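Note that one protein chain is taken out, while the other chains of the complex remain in position.
What follows is subunit A.
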Amino acid sequence: MPADAEGEKDSRYEAAQKLISFGELTPKNVEQLRKLNLAVFPVKYSDKFYTDLSSNPVQLYTHLAYFTDIMVGAICCRVESQDGAAFKVYIMTIGVLAPYRRLGIGKQLLQKVLEACSLQPDCVEIYLHVQVGNDSAVDFYKGFGFEVGSIVKDYYTRLDVNDAHIISKRPPFLSTS
């Protein structure tokens, strides 16, 4: 890549940062999240998924990303209690609309959740499933110091590839390696 093209790319990335903002999920805008997920993921989530999420969102671990005030990304997690006070955070979905990728939006969404985790001494792990073969997602998590774990056979149903990696991270959540 010639040097000036690289520079142009950087300045575009820079300029984009000013246009990115974040917001909360509410019962009023949950339909937009549904549209977003429908476009990003091959699986279709149930109505219950959205009603549960929006009527009682775990605001610490659910964030929406906006580009020029248009919703273009979201991360949704749930909290799984362990023995005693301990809990795990499970990332149910993280997605950014295709035309808005590689602008740092996904990174910032995940970063917000990791920061929230790091403030909770009882949070023992954050983890998720990634479809085997989704290398860009794997690369994405590796950049945050996640570890790629075992494969769960037939985690998905009705997809081309139904197996999934378990990808996880333990404290300290904000370290990258």
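Points to keep in mind about this one:
Operating definition for what follows: contacts are C-beta pairs under 8 Å (C-beta built on N, C-alpha and C of every residue); 3 or more make two chains touch, one makes a residue touch a chain; residues count from 1.
Following the convention adopted for this analysis, contacts and distances are computed from a predicted model.
Protein name for the hidden chain, per its UniProt entry and selected from "Ribosomal RNA-processing protein 44", "Polyglutamylase complex subunit TTLL1", "N-alpha-acetyltransferase auxiliary subunit-like protein" or "DNA-directed RNA polymerases I and III subunit RPAC2": "N-alpha-acetyltransferase auxiliary subunit-like protein". Residue in contact with the omitted chain (choice from A:Ile70, A:Val148 or A:Val161): A:Ile70.
In the complete assembly, the contact with the undisplayed chain comes from A:Leu97, out of A:Leu97, A:Val113 or A:Ile126. Contact residues of subunit A toward the unshown chain are 8-9, 11-12, 15-16, 19, 26-29, 31-32, 35-36, 38-39, 67-72, 97, 99-100, 103.
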